[in-house]
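In this view, the complex is presented without one of its protein chains, the others remaining in place.
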């Protein structure tokens, strides 16, 4: 029950971020609702399609579909207010990040994937929705260009969860510290302005 | 038999629209053929991959592949003529829209999905090909930005079909009015210039 609420909350935060991008890129109501849904649920869909667990659970369960659609409508009407809540959105997003990284990695591991693929699929769960959002709205994906520490904390938490699963550690014992690693690192990166490296530039 | 012909006709219209975009965006022959195929069949592929019905039927049956390839070649040669037939293309497209919306929703429902996911997958069948077309040719997807009534009539017909299936109504009895709703609404929207809402703009 707590997990369901956390999961839906994470989806809601992602969906609002997708809807805000849609508003800023001047999409119409269809664009706002599609981007909210794809951003909220797309990462899990890519993971589930790649591991062959179809239809994705979040596509079968209407509660999972109504959350991003509802968030899309709210953003459509109240985007001036929501658009000013960047800071709060970032904090909630960091919690969603930890949850999705761990849940995605554990799901992949339960489907028989080893720690390296499971860690990668945990990260895909986190960033896949944002990739689809940006590609569909005509932007180069922020997660690939911004130099922000976003995917790296995600893959770190995913790796911890996947290795713990491999070693047979009890799920709760590995999930909480792994999610805390991702969320904590992400929050610290925001507060301290830490960034990821970019390629060195030379004259051509 | 009638259904097969209608299905292939719908695919052909979508394929021509894809090939015309390819020509306008200055793609080469490969681009024209890829965009024709992806626009004609891509929506069904996304639906089938998401519900786990792979390989998609239209990938196994060479007739389904030759239609968009042939339309791509025709457009490659005769695009100045076809490009001037916007009006006719739009009308045929509206019929394809109704057909794809209903067929997509019913297929999803037959695979055990409830009315909400089935309605969404019906719409995905309709707009998925156009999304791929626009992303591959470097445009923000028209269906998300134009404010045209396209996805909304599609999802309406899909929802009627999915609800009818859920209530156990005979397929023909629900499919025809559902497709008529989508096609009729779409045609009216073109003729009367009806549009979908866009987010309100405020100063930042």
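Should a chain be cited, it is by its letter among A and B, assigned in written order, with residues numbered from 1 in that chain.
Here, a residue touches a chain if its C-beta (ideal position, glycine included) is under 8 Å from a C-beta of that chain, and two chains touch if they have at least 3 such contacts.
If you're wondering where the values come from, they're calculated on a predicted model, not measured in any experiment.
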Fill in the blank from the handout: From A:49, A:71 or A:105, the answer for touching the chain not displayed is A:49
Completion exercise
Missing-chain contact, candidates B:8, B:59 or B:89, resolves to B:59
Fill in the blank from the handout: On chain A, the omitted chain is touched by residues 49-52, 111-114, 116-117, 120-121, 131, 135, 139-141, 143-147, 150-152, 196-199, 202, 204
Problem - Interface with the undisplayed chain - residues on chain B - result: 22-23, 25-32, 34-35, 37, 45, 49, 52, 54-56, 59-60, 62, 65-66, 76, 79-80, 83, 135-138
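Convention: only the chains that are shown with their structure count from here on.
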Fill in the blank from the handout: Chain-centre distance (mean CA atoms) for chain A and chain B, in whole Å, is 29
